[in-house]
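Left out: one protein chain. Kept in place: all the others.
Each chain carries a letter (A, B and C) given by its place in the written order, and its residues are counted from 1.
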Amino acid sequence: MYIKTKRNIGEEEKNEILKFISANRLGNIIKEEKDYYRIGIIGNTSNVDLDILLSFAGVDEIVPIGKSYKFVSREFQPQDSVIDIKGRKIGGGNFLMMAGPCAIENRESIFKIAKAVKDSGAQVLRGGAFKPRTSPYDFQGLGEDGLKYMREAADKYDLLVVTEVMDSNDIPLIEKYADIFQVGARNMQNFSLLKALGKSNKPVLLKRGLSATIREFLMAAEYIVAYGNENVILCERGIRTFETMTRNTVDINAIPLIKEKSHLPIIIDASHGTGRRTLVQPVTMAGIIAGADGAMVEVHENPECACSDGMQSLHFDEFDRLMKNIDKLLVFRKEIV
Amino acid sequence: MYIKTKRNIGEEEKNEILKFISANRLGNIIKEEKDYYRIGIIGNTSNVDLDILLSFAGVDEIVPIGKSYKFVSREFQPQDSVIDIKGRKIGGGNFLMMAGPCAIENRESIFKIAKAVKDSGAQVLRGGAFKPRTSPYDFQGLGEDGLKYMREAADKYDLLVVTEVMDSNDIPLIEKYADIFQVGARNMQNFSLLKALGKSNKPVLLKRGLSATIREFLMAAEYIVAYGNENVILCERGIRTFETMTRNTVDINAIPLIKEKSHLPIIIDASHGTGRRTLVQPVTMAGIIAGADGAMVEVHENPECACSDGMQSLHFDEFDRLMKNIDKLLVFRKEIV
Amino acid sequence: MYIKTKRNIGEEEKNEILKFISANRLGNIIKEEKDYYRIGIIGNTSNVDLDILLSFAGVDEIVPIGKSYKFVSREFQPQDSVIDIKGRKIGGGNFLMMAGPCAIENRESIFKIAKAVKDSGAQVLRGGAFKPRTSPYDFQGLGEDGLKYMREAADKYDLLVVTEVMDSNDIPLIEKYADIFQVGARNMQNFSLLKALGKSNKPVLLKRGLSATIREFLMAAEYIVAYGNENVILCERGIRTFETMTRNTVDINAIPLIKEKSHLPIIIDASHGTGRRTLVQPVTMAGIIAGADGAMVEVHENPECACSDGMQSLHFDEFDRLMKNIDKLLVFRKEIV
Partner (left out) sequence: MYIKTKRNIGEEEKNEILKFISANRLGNIIKEEKDYYRIGIIGNTSNVDLDILLSFAGVDEIVPIGKSYKFVSREFQPQDSVIDIKGRKIGGGNFLMMAGPCAIENRESIFKIAKAVKDSGAQVLRGGAFKPRTSPYDFQGLGEDGLKYMREAADKYDLLVVTEVMDSNDIPLIEKYADIFQVGARNMQNFSLLKALGKSNKPVLLKRGLSATIREFLMAAEYIVAYGNENVILCERGIRTFETMTRNTVDINAIPLIKEKSHLPIIIDASHGTGRRTLVQPVTMAGIIAGADGAMVEVHENPECACSDGMQSLHFDEFDRLMKNIDKLLVFRKEIV
């Protein structure tokens, strides 16, 4: 639930409310409207007499939130969240393209890829340094070396860095190099990790779990927000179904439905979502026209030789073509009524 | 497999080949190229010595088809199929919009809806006269009366008619009224029905089964083609997954993948694919940008009171808005490189 | 809903009720209890004033049925249905084993198999004469010849015959040879077929659809019952999931759950449910201990050469071993408290 304050209240009245909340060992999340605040109350309120708040000078109303996902819902915040990452924005009409290799393979390669994706117009460099691999015998990533290479390449070409974090113990290390933490599909309900990322102040790109319902997906985002970090970017990357001709099944319905239910930005990852190079462009464009605020695409200088996921990585020229199409599409999208 | 003929062969040489095929109790399917033919051989050839054909004057080559779906594949026919229905075309760049109520409820209503969808630009009127209902106690459709009303309404507003056929016994009746037979998702592997429709000469709109793989979907189309009817339009209408917030999960990947593998046209049905009115526009547009050759949408004068599927039917003004957006999208789509 | 009559009513009072029902163009289904009847009313009662019935001499109560599946539910009939097929029974503690080849291949083979399954203790011979095949180019069954061979073999070895019907037009033909109609998974929601079988008086073995929920499964059975045929045997044969190491996923939960919700008998088909010979015995036994009233198993003299489904067919000695284990299991099952 949240408190709707009276209009034009002063700092003192606001602080009185916040003091009450923290005195009851609850958390808060504040949204400033034109002339009032919505103050979300985070935590278990079952033993707290909230009605006392109604006697406070600044309180207008206590509003319940009907959804199980509360502070990520449009019931709590009707307008789109806009997340600002070092000046680049996503959400509320701002589009962000993330591109790069599945895994960082070596210094030279990541520099080449960074240059190529920058030249084509991407804003964020993606790449895995710690790879979640089904087999313990597969390449597990370069670790910190990979992070260093990616940071240097990103800095040279003025790109942001997004990379996966698999363990809360790795947060301090990754935080040194990355601008956005990525939580992979397999960890979407790794609640320890979500809680730890809630305490960070860097944005989190949360990928939908292979068999996560939309409700569970929003609940996972709610964890991060409830623990203190409102900067969550959702990512539809395909779900697991019976279909075997594609790696996953992109749930295109999820994009407009999540935009309807939540104020958080959402991106489309058609590389993992399809697992087939030829499908990356049409499905990315489908995701964007359906409302996605960004996209993530795997790009590699030589996909045929890539350590992992080569079959779904775009060549540089394919990515360049995709970006040209997306540029036009973003203009077109504004004309849709 | 198919026979590639020599260039510029005459009727006689062609007939010699066809005679051989029919003498072996096999069927054929002919594709005319600029200066040669591809002649598909339909049926079980395991006991036939096809090598004899190599000695025929008109035969250049016997080409195996590597896929289990043969004559619907691009291996057999590289260029898009274009299906012409009384002058309206679908496929090969031609787009067809089908709209109307889930079920035909009465004469007045279907006329109102026909006028509305025509005014907004649809070419085909859809509506069920025989309804496949999960419960025997639900409304089962108006039967022949429904077909009559729909035909009259379509004629008045110069629309084509598509309606579902659930039983091969109903083919003669429905053929009298409809321009396109629809095979519903539940009947996608009703092989008796597919075979019977293969003997009709009217186009068939084949909906993907709830849990049909893309391969099975193409094989179902292959049945109709193998039994003699090449005019098959595929329809992606969502598959069954674990997600419960939407009625089905539109498999957006399937659209570009099927366009890659098959020459048949494919349409998107976002009404059944999402089950939610607000998702129909974004998901239909996503399907089109991903390559769909047409779309099917449920429209009702008063969705709140519709006999069935009201929640997913568009109001007239919503459909009109969708059509305006699609018109622009079809122009934009030509610019994609 | 159903009418609970007063105790010890006479024929006249009963007939008065039945006359009212048929006068309103509704159907009925009668269950005799010790000293009263439950009379189910089938059809759309929304325009009928049923309250009039309360004034009838024989009527005690009008009882609504809370489930969407009505006459197959335990709400309507608490005790198990027992279906008697020429003296062999299934349900209410009676177990029936159905075994035989996937498809009937020739006369000699079906006689050999019939002898073998009889010797091991099966009561019903299964075998397909009309095969639902994903590809139009696969073996489609021997048709009526197959039916003849199977009937002769069954008669020689005193077995019942179950075989698949795929089209309502085939019902008269198949009825001549078979004791039980089988509706395959792909046709579970072929409502035309279900209605036509509702008008037959032979038992129907209804297989669960690949992606049918338990509710939809029971609703499909309800179709057959509502159209007049109460002799429905359900069959759990695996559902489609993401798992690829097995052909389907046997939904073992469904067996005790359906026994809880419905009075109809249910059997387990582990051959299709697993698609792997080595799993047939453990999964069949699992189904039986979970409550199945029968089982269906594919058996072939030479599974390695079988026309279809060889990988999942048991050798004669494997089937014999399975039957010995099942015999012991049925004794053990009675000891479970």
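Operating definition for what follows: contacts are C-beta pairs under 8 Å (C-beta built on N, C-alpha and C of every residue); 3 or more make two chains touch, one makes a residue touch a chain.
Just so you know, these numbers come straight off a predicted model, no measurement behind them.
Student: Which of these touches the unseen chain: A:G10, A:G43, A:P78 or A:G93?
Tutor: Answer from the full complex: A:G43 touches the omitted chain.
Student: Could you list which residues of subunit C touch the chain missing from the display?
Tutor: With respect to the unshown chain, the touching residues of subunit C are 211, 213-215, 238-239, 241-246, 249-257, 260, 273-274, 276, 278-279, 282-283, 285-287, 289-291, 321, 324-325, 328-329, 332, 335-337.
Student: What residues on subunit A make contact with the chain left out of this view?
Tutor: Residues touching the hidden chain, for subunit A, are 43-44, 68, 70, 132-137, 166-170, 186-187, 189-193, 195, 210-211, 216, 219, 222-223, 226-227, 240.
Student: What residue numbers in subunit B mark contact with the hidden partner chain?
Tutor: Touching the chain left out of view, subunit B contributes residues 211, 240-242, 244.
Here, only the chains that are shown with their structure count from here on.
Student: CA centre of subunit A versus CA centre of subunit B: separation in Å?
Tutor: 38
Student: Whole-Å distance, subunit B centre to subunit C centre, using C-alpha means?
Tutor: One centre to the other, that is 34 Å.
Student: Indicate the residues of subunit B shared as contacts by at least two other chains.
Tutor: Subunit B, residues with two or more chain partners: 211.
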